[in-house]
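Beneath this line is the structure, given in structure tokens, with notes to follow.
The other protein chains are all here in position, but one chain of the complex has been omitted.
Each chain carries a letter (A, B and C) given by its place in the written order, and its residues are counted from 1.
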Amino acid sequence: MELILLFFIFTLAGFLGFELIAKVPSQLHTPLMSGSNAISGITIVGAIIAAGADDGSWVTTVLGTAAVTLAMINVVGGYIVTDRMLGMFKKKGAPDSAPKKEPAS
Amino acid sequence: MELILLFFIFTLAGFLGFELIAKVPSQLHTPLMSGSNAISGITIVGAIIAAGADDGSWVTTVLGTAAVTLAMINVVGGYIVTDRMLGMFKKKGAPDSAPKKEPAS
Amino acid sequence: MNRAVLINSAYIIASILFVIGLKMLGRQPTARRGNLISAGGMLIAVVATLVDRHVVSYTWITAGLVAGTVIGMTCARAVKMTAMPEMVALLNGFGGLASLLVGAAEFFRIRSGEVLPEDQAFTATVIALTILIGGITFTGSVYAFCKLAEWLPGKPVLFRGQHLVNGFLVAGTVAAALGFVVTHDARVALTAFGVFTGLGLVLGWTLVMPIGGGDMPVVISMLNSLSGVAACAAGFVIRNNVLVVAGCLVGASGIILTVIMCKAMNRSLANVLFSGFGAVAPARAGDTPAGSVEGELKPLSAEDAFAVLEAARQVVIIPGYGMAVAQAQHVVQELAEILGQNGAEVRFAIHPVAGRMPGHMNVLLAEANVPYEQLVEMDGINPMMSIMDVAIVVGANDVVNPAASRDKLSPIYGMPIINAHEARTVICLKRGKGAGFSGLENQLFLLPNTRMLYGDAKSSLQAVIAELKSLSL
Partner (left out) sequence: MNRAVLINSAYIIASILFVIGLKMLGRQPTARRGNLISAGGMLIAVVATLVDRHVVSYTWITAGLVAGTVIGMTCARAVKMTAMPEMVALLNGFGGLASLLVGAAEFFRIRSGEVLPEDQAFTATVIALTILIGGITFTGSVYAFCKLAEWLPGKPVLFRGQHLVNGFLVAGTVAAALGFVVTHDARVALTAFGVFTGLGLVLGWTLVMPIGGGDMPVVISMLNSLSGVAACAAGFVIRNNVLVVAGCLVGASGIILTVIMCKAMNRSLANVLFSGFGAVAPARAGDTPAGSVEGELKPLSAEDAFAVLEAARQVVIIPGYGMAVAQAQHVVQELAEILGQNGAEVRFAIHPVAGRMPGHMNVLLAEANVPYEQLVEMDGINPMMSIMDVAIVVGANDVVNPAASRDKLSPIYGMPIINAHEARTVICLKRGKGAGFSGLENQLFLLPNTRMLYGDAKSSLQAVIAELKSLSL
């Protein structure tokens, strides 16, 4: 039963993913890619469970620890890189709708 | 655990519902309302289970049977009404994008 | 186990079909197919449930299914196109009642059985929610049906202390539901169950009472969303995933649709539900408040109307609620055809909230076989309005009221309108001095270039057509 519900969740999340990304302006493609890449670092959850498993052997601990490290690099690096990119856009004057602060020189 | 996954499903379906309905042209509001009303007749599933339950009493059977009848009216009526409404729009010439068949008199 | 997997796979497929169907319903070219797809999902869900291992006796189920199908089909086929909104309300009410009954059946099943469910408090909570929401949906929808079908007066029913009474009702319901959840005594539970079921049913009625007939489409959309929530709650009661998914989909999309509909009228949902909008209309329409309109009403006879129309090259017809009241759609279509044969270009300008339900005018004109190409949306017609020789306003009022764009104090200020006043000549068809849905005076009728053609829209138009025909013969 649990498995079936997981499949249910899978299906709904898939549709949701499709619906969420529509009409994204092109200059946001790269940040969006990078931001969703950071989300895919969610595998860190699996890595932690593998590394700390109560019934694991040294093999699983080694593999798990490596996975934790790599996933953490992905997560931390991904979010920071995305934030830096988006910061670039924001810094000069505000975007479209927001009031423009910098004089157009 | 099962319950938690149901909540998960609930959350995702909610978001999906929000995302799906956006920018609907006004003349479709009524058919959309009627069509989603037909979907809410899904309670027929619960009604069937209640009416046919193996551990039910005569009370549950009566209540269940009434529920099956009412839900079925909702489902059948809802889909047919929606179809009739949408048929109205289609009958004369095709909509916006599709080729127009009727001469504009 | 194997059968459970099969059933649940079917449920997943049904859910996918609902999602796709709902998405397709939102776009004109795919809408009809979307409805069929969602119906297919429903069929799959029903069939899958029938093979459920817990379902043992089929006699009653079959009886219910057959009865429901026959009744549903008969009603849906017989109902007139113009009575669609009340039909949807009624069907929605049935759905809510069905959810209520499912909740009640589960309550009695648990009561009579030996085994208590795992999470007793949780199950009690969702049962209470199912019954409450189902009950409110049921009586609320029935009330809306009665108003729309004119079995009850459409005007908001307001009385002193109404909010107080509703407040007490809500408090009582919540208290009974809480008691139901926490008690361990079977007798107390039964009493509480009875109390909140009853109060919930009453609540549905009293909450819809102060809302005017014209706002019923919004109310129905709201109740539709609620019936989804009720189904969803029922899903938690019997731990059924497809109920949760489909119910929640309807609940969420219904809310969004309701908000969209309110926006088209430039009102908030709270304003629609609680303001008693339209109750004071007759009083306001009669007297002459500050910022009132000036000018005089210039009546027009059918012969004069004929003269004006005979010479017109560009004609726009703006239908409103009055056309629905007079059932004048067929005459309007005839007029358009004759004018077309006479060399004029005729368009129909459709305001998104003309009439009393979204798409009301579209449905009526479609019924009268007006070609789709002649229908122009508000945003399409407004830029062309100044080149129109004649605008014929057939029982529309609020949707052509210039106050909406000019007068900041007007309650409909901000609602986009069809700029009929920009046409060279405006002919307004109405029966008398009746106000529109919002109860406001309309300056359009007093403008120098406006002429009033009094009388029931249908008979007035028939007179004009008779004149036109006598000419062409």
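What we mean here is this: a contact is a pair of C-beta atoms (placed from the backbone, for glycine too) under 8 Å apart; a residue touches a chain by one contact, two chains touch by 3 or more.
What you see is a predicted model; the values in this text were computed from it and never measured.
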Omitted chain - touching chains that are shown: A, B
Residues of chain A (touch criterion as defined above) contacting the omitted chain: 2-3, 6, 9-10, 13-18, 20-57, 59-61, 63-98, 100, 102, 104-105
Residues in chain B touching the chain absent from view: 1, 4-5, 7-8, 11-12, 15
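Throughout what follows, only the chains that are shown with their structure count from here on.
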Category of the chain touch graph - line, ring, star, complete, other: complete
Geometric centre distance via CA averages, chain C-chain A, whole Å: 42
Multi-partner residues of chain B (at least 2 other chains): 2, 6, 9, 13, 15-16, 20
Residues of chain C touching at least two other chains: 15, 19, 241, 245
